[in-house]
Each structure stands twice: as C-alpha cells, then as structure tokens.
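Only one protein chain is missing; all other protein chains are in place.
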Amino acid sequence: MPDPYLPHEVEILERIQESPTIFTLRLAFTDPEMQARYRFQPGQFNMVYLYGVGEVPISIVSDPEDEHLIDHTIRAVGRVTQGLARLGKGARLGLRGPYGRGWPLKLAEGRDIVLLTGGLGCAPVVSVIHYILRRRERFGRLTILQGVKHTDDLIWRAQYEAWSRLPDVQVGLAADVGSPGWFGQVGPVTVLFDRVQFGPGALMMMCGPEPMMRAAVQELLRRGVAEEDLWLSMERSMHCAIGHCGHCQMGGNFVCRDGPVFPYPEIQALLGERGF
Amino acid sequence: MAAPGFLPRPYLQHLLAALTAAGYLCLGPKVRDGAIVYEELGSADDLPRGVHDHQQPGAYRLHRDESPRCFSWANGPQALKPLLFAPREILWTSAAGSDGGITFHPEIPEALPTAVIGVRACDLAALRLQDQHFLEGPSPDPHYGVRRRNLFLVAVHCTHPAATCFCASTGDGPRAESGFDLALAELDEGFVVTAGSPKGEALLGQLPLEALDPVQQATADGEIVAAAQAQQRALPSRNLRDGLFANLHHPRWDDVAQRCLSCTNCTSVCPTCFCHAEMEEPALDGLSSTHYRQWDSCFTEGHSAIHGIVIRADTRLRYRQWLTHKLGSWHDQYGRSGCVGCGRCIAWCPAGIDITAEATAVCGGDHA
C-alpha cells in the first residue's frame, strides 16, 4: 500500500516576489523520475512542506504541459507560508500531490470564458488565464473580472493592463472603495457584468471570498447563466488532502478531494452559509 | 459455515488459549478507573465478571453482583476506534541533510495480530463505517489498514443495553449480525458460539464445544430481543439528512450551545468520528522532525481555522456541524447515518446532552 501522507523532496529553482506579501516559488522534484511522472490539472493543489514546521495546501499555477517546473504563488499569511517566504533559490521543501478536482478546461473548449476573482490575487484563476492565453485558438472570448476591497489591494496591475490589450480579451476591475487615479469601477464586482459581453453558454470560473462568489452567482443566474456553467474554487482548512482528516468538509463534500473546484449545483445548498 | 456450538463457561479460557496459540494478542473488557475498557487479557479471569454499567446522560457507574456473566454491561468509553485509528501516531519523519536536503521516512506501524473479545454490534457497525472512510476511498490509509488486517473480532451479542443505548433504532444492534470472526451469546452456564468468517470457523474447530441445546439457543435469542425492546431512547428516523439541513437556523441550535461545553468528549468517544489533525514536532537540535497525527474534533477552533478566519468560531456552529454531519451529510458520504446508536456521546458528555433529544427537537419541524 503506498503511503499517501509521505512528501517528496523538491528544490526551489526560482523565487519571484510578486508583491510585498505574495511570492512565487518555482519547484522541481530532486528525483528526476518523480518530476517526469508528475502530472496535474490547473486548479489542483499540492501540499507543500516546510521542514520542521508543517504542510500547507497551495494551488498550482504553472502550465500543466511544463514538465520541468511546478509553480506556487503564495501569500505569506500563516506560520508556514511566512516561513516559506524567507526561503530562496536552492532551498529544499517537501511536496505531495497533486490533489483534488481542477478547472473544467476540456468542457470550456470552444466557449466564451469568464474568470471572476475577488480579494487579493487569486492564484488559481491566474493559472487558467495563462493556460487559455497559451492555447488561445481553443477558446472563445476571454473575460477577466477582478474585484478588490481597496484599490491598493490590486496586485499584478501591469499584468491586467497587458491582458486588456490582447485581442478578444476583456478586463474589468472593480474596487469596493475607490481612490483618485483608480481606472476601474467602484462597487461590488457584480457592477462589471454590465460592462462586458459574453456569449450564451459562456463558462464562469470564480474564486475568492464566499460572499462575493455568492453575490456573483446570484446575479449571473438572474442574467440567465445556467447553474452548471458556474464553477467555483473553494477554500477550507486541509491537513491530509486525501479526504481523511475531515477539516475541509462542506456538508458531504470533502473540499480537498471532491473540489476544490466545484460546479455550483454541488455546493449550492451551503454556499455562503456561515459555519459550513 | 459450521453450526453454532456451546462453550461451557469453565472452558472460556480455551477460547483465549486458542487465540493465543494462533498468534493473537488477546484484548478484552476489563475494569479500569471505574469503566469498562479494552486491555490485554492475561486470562479469562480478567474479564469483568458480575460487572454492570449504569449509564445516564453525563454519568457512568459500574456495579458488581454475584452474576457469573462477564458481558452483562452495555459498553465503555472506547469502541474499536482507538485500536485502529490511533489517538496519536507518527505518520512520517524527516531529517535535514548537511547539504540542505531533506529526507523523508515512512513510519508504517508494525501491528501485532490482535484479537478483541467482547465487541458489540454497534462497534462492528462503527468499524464498518471507519473501514469505508479510511480504506475504501481512493487513498487507503496504510496506518489504519495494517492494524485492520491483523484484527480478529469476537463479538458478544448485547443483552444489557444502557439507558443511553439506541442501537435498535439505528438498526445496528443489539445482535451482531456480521463483521465478526466469532460471535458469542452469553448465558449463565456458558456461551453459544457462532463463526462469521473462515478465520473464525477455523478457530471454532479448536474449541471444546458441546452440542447446542435448542433451549439454550432460544434463551439466548430471547435475551437479545428483550435487549432491543428494553432500549429507552431512539432517533426519530434512520435518515435525518433533509430534516437537519432544512432547519439550519432552528432556535434549538442556540439552546444546545448554551449547554454544550464544546469539550470534544462526544467526538472522542464516538466510534465513527474520524477527524484528525496533523502536526509537526521538530527535534530541539533541528536535525530531525516528526510529523504526527492526532484526534481532532469539529468542536475545536483549529478544526475550521484558515489564515485568520475561523469558520466555526462558536459552539452553535460547532455543534451544528457535528450533528448535521453525523446524522445528515454522512448519508452523502457513506450511504447511511454516521450514528450507530451506542449512546457514548450521551453518557460521556459532561453536560449530559442527548443526541436523540437534540435531533428530535431540530427535526421536529416546528421551525422548518
């Protein structure tokens, strides 16, 4: 019986500081065979182990066809991620994964895509943006919508501007609280729905705070988007990542194993219900 | 399967001897610190002869009389859970190399073949649920698995339900129907022995059994039927999923939160609760580190904490999580309720909260 709990050694090949608290680690298994065997889907995550401190679930942001690097964009918010933030190129970590269900990218082919994120830099969705832009011909119009609380919270501003100049790509930004010089909208992320066009049958992929996702879902349903075309990435406490430890349960779902990406009908009953 | 036989009481030691000869460590019920617990049996004399349990919400007391019987009690705080899903164990260790590298070492336990005597029907039902959780998903747990494969189970049909028991209403007892290697029905003069597996049958063949008198069989069956009828508590239905999730804002959740200590005793004694936390204990010199897991509970803050947010910060949300999972979303996960009616969460709750009363109140429908 293989040991599903055991991490394997990886090395940090590159470290990129994305913002004062957000950084990207580009990792590879030190065992070349492990690296060669490793396959994942965008939206899946790994358990990243900081020696002597513990493991954290982190979504994978690299391209699934890049066989050499496994990228993780991480916000330093807890004791493990703050510890990871201090490491540089050459440092070793543990890693096990990939885990869970990723984004429905096969299902998305040939359709318009709307990517909706809230909060501070939503790494799982950025990986989808890169995935689609590298395979542009397979997808319809790409709409990127980002909501933040304060205008200062927006990271990768230059990146959003660059995306907005690409053909057949729309970018919408909204801040709950505006400020002088803010080039986006002011209000909840749902104000952006009036400013962009997407075809019928567009697939929505979203991640961010649950109240934001719930508000967006309700507005999109009101506008006639089908329930099964709404996909959400959920975040819960995770220790084991394989549906054993029980922390990530949301009703009957183990978010680590049955998600973290869910079609809306599977989590509809408890989305935004405090305590689940 | 071989026909049931009768093991006269003086020959009970032969059962232990046969199990020991077959290489098993024999565990069974003993009295320790005022409760029935499963511990290593030196001989059949260690069994709790004449011991009875008196259980009430928040209270557990043992009494002894002159009865020759060894299993005339309902249960103690443990089921089989701690034997398989260890309360605390090492998952793996890591070591820092001088070159900055990390090596990882699995720590799969070495499990001795273990026989447990005196397993209850509710405990077998709970074991089935733990098997589903730890072994039958896409990532079987090797720690649980190695212990599970080495287990020999001697069930004893329950004839003395406690006031806290309600296995008849969940359909999990008091008769042990399956999942055992041997099952015993205890009578004053001895035991009706039935095999439930090829392993059990082989062992049964080594016992000095006598022919079973139909009267003995009828007496044993009658006691089990009476045990079901004597139960004082019941869940209102075997599937409360819809009733619970339709009542997430029922005032009873606030009411129970006033009484609940959020102490985790219910989840710890529950034979099906599976939540556990993983944690790390580095050696002081930093050269090695140990990755543990230990029992956790949905009644702790750590259970639902993610970077600065606690999803279930108060007792109302924690108790609701426990009950809606145990009796509700368990159906989605494993096709049945997660409650086997053992009543431990009622007796061992220091505040005496009764799961059957809470579930009935919430699902009563007056606030749906």
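Per-chain residue numbering starts at 1, and chain names A and B are given in the order in which the chains are listed.
Simple rule for what comes next: contacts are C-beta pairs under 8 Å (C-beta built on N, C-alpha and C of every residue); 3 or more make two chains touch, one makes a residue touch a chain.
The criterion applied here is as follows: contacts and distances are computed from a predicted model.
K.L.:
When you check the chain that is not on display against UniProt, which of "Sulfhydrogenase subunit delta", "Glycolate oxidase", "Glutamyl-tRNA(Gln) amidotransferase subunit A" or "Activator of HSP90 ATPase" does it turn out to be?
P.N.:
For the chain missing from the view, the UniProt record says "Sulfhydrogenase subunit delta".
K.L.:
Check the options A:Arg37, A:Arg79 or A:Arg223 and report the residue that touches the missing chain.
P.N.:
Of these options, the touching residue for the absent chain is A:Arg79.
K.L.:
Could you list which residues of chain B touch the chain missing from the display?
P.N.:
Considering the whole complex, chain B reaches the absent chain at 31-35, 37, 51, 54, 56-64, 77-78, 82, 87-88, 258-265, 268-269, 279-286, 294-297, 300-302, 313-315, 347-352.
K.L.:
If you put the missing chain back, which residues of chain A would it touch?
P.N.:
Contact residues on chain A toward the absent chain are 50-54, 79-80, 82-83, 86.
By our rule, only the chains that are shown with their structure count from here on.
K.L.:
Suppose each chain is reduced to the average of its Cα coordinates; what separation in Å results between chain A and chain B?
P.N.:
About 40 Å, centre to centre.
K.L.:
Report the residues of chain B in contact with chain A in the complex, numbered from low to high.
P.N.:
91-92, 94, 96, 100-104, 106, 108, 133-134, 137-142, 145-146, 245, 248, 274-280, 282, 286, 289, 291, 293, 296, 298, 302-308, 311-312, 316-317, 320-321, 324-325, 328-333
K.L.:
Which residues of chain A touch chain B once you look at their complex with the stated criterion?
P.N.:
Its residues touching chain B are 1-9, 30, 49, 51-55, 77-78, 81, 90-94, 235-237, 239-240, 242-247, 249, 251-254, 257, 269, 273-276.
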